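For this view, one protein chain was removed and the others were kept in their places.
Up next, chain A:
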Amino acid sequence: MRIALFITCVNDLAFPATGIAVTRILRRLGHTVDFPADQTCCGQMHANTGYRAEAMPMVRNYVDVFDSYDAIVAPSGSCTAMIRDQYPRLHPPATSVAARTYELSELLVDVLGVTDVGAEFPETVTYHPTCHGLRMLRLGDRPLTLLRQVRGIKLVELADAEECCGFGGTFALKNPDVSTAMLTDKCARVRDTGARVLAAADNSCLAHIGGGLDRHRSGVRAVHYAEILAETGAAS
C-alpha cells in the first residue's frame, strides 16, 4: 500500500515533531511512507473564515499531489475533517482522494488493523477529543484505544472533555474574550485531572490550550498523541 503523509501547514512549520512521530510509528509497523514535497495547506482556514475562492487552489493542489496514493494520513482531525467533509462539496473531483484521507488513528485502527503500536510512555496523560475529530470524523475512542495499549501510561479522564476549547481557527482572534473564557475553563478541567501531559489529535487546538496552560505555569505539557505513540522508552 502506498501511504502518503499529509503533514499540514501548522505541523510542518511549528510542530515538526508530530510528523516525525507519525513517520516513525508507520515505519516501525513496517510500512513505507512518502512525503510529497508539493503539499501545502488544506485550505481550511480560508474556507471556514469565508474565503472559499482563495481556498480553492489549495483544494485542487491537494488533489493533484495526493490522488495517486492508496492512503493519505494526516495527524490532524481538523484538517482531515476539512478534506473529508468539505472537499467533496467544494470540488467534486476530490471525492475519491477525500475518502482515502485518514486521520492517524483511523489509518492505524481501521485500515491497518493495529491497536498496539509498541509504544512505551510512563506518564499520567489526559486526552481532549477535539471537535472536528469528535463530531465531524466521529473518531470515537480510536485514539484512546491506541493510547490504552501504550506501556507504562496512566490515562486519566478529562471532565467535560467533549466541550470545545475555544480555539475555532480565526474565532480565537475574532472573539478573543469568549475564546479566552472557554480556554480558561478547559485549562481548569485539564489541571483538575492532575495529569502531566495533555494529548489531542490537533496541534492547533493544542497550541491554544497548551499556550493557556503555559501562561498559567501549570506544568502540564500539551502534545499530539502521535508523539506518545512514537515513544518506545528506548533512547531514540
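By definition in this document, a contact is a pair of C-beta atoms (placed from the backbone, for glycine too) under 8 Å apart; a residue touches a chain by one contact, two chains touch by 3 or more; residues count from 1.
Quick note on the criterion: contacts and distances are computed from a predicted model.
As stated in its UniProt record, the chain not included in the shown complex is "L-lactate dehydrogenase complex protein LldF", which appears among "Amidohydrolase", "L-lactate dehydrogenase complex protein LldF", "Response regulator" or "Chromate transporter". Of the candidate positions A:H46, A:H128 or A:R189, contact with the hidden chain is made by A:H46. Mapped onto chain A, the interface with the missing chain covers residues 7, 9, 11-17, 19-20, 23, 35, 37-41, 43, 45-52, 54-55, 57-58, 61, 65, 86, 131-132, 134-136, 162-164, 166-184, 207-208, 210-212, 214-215.
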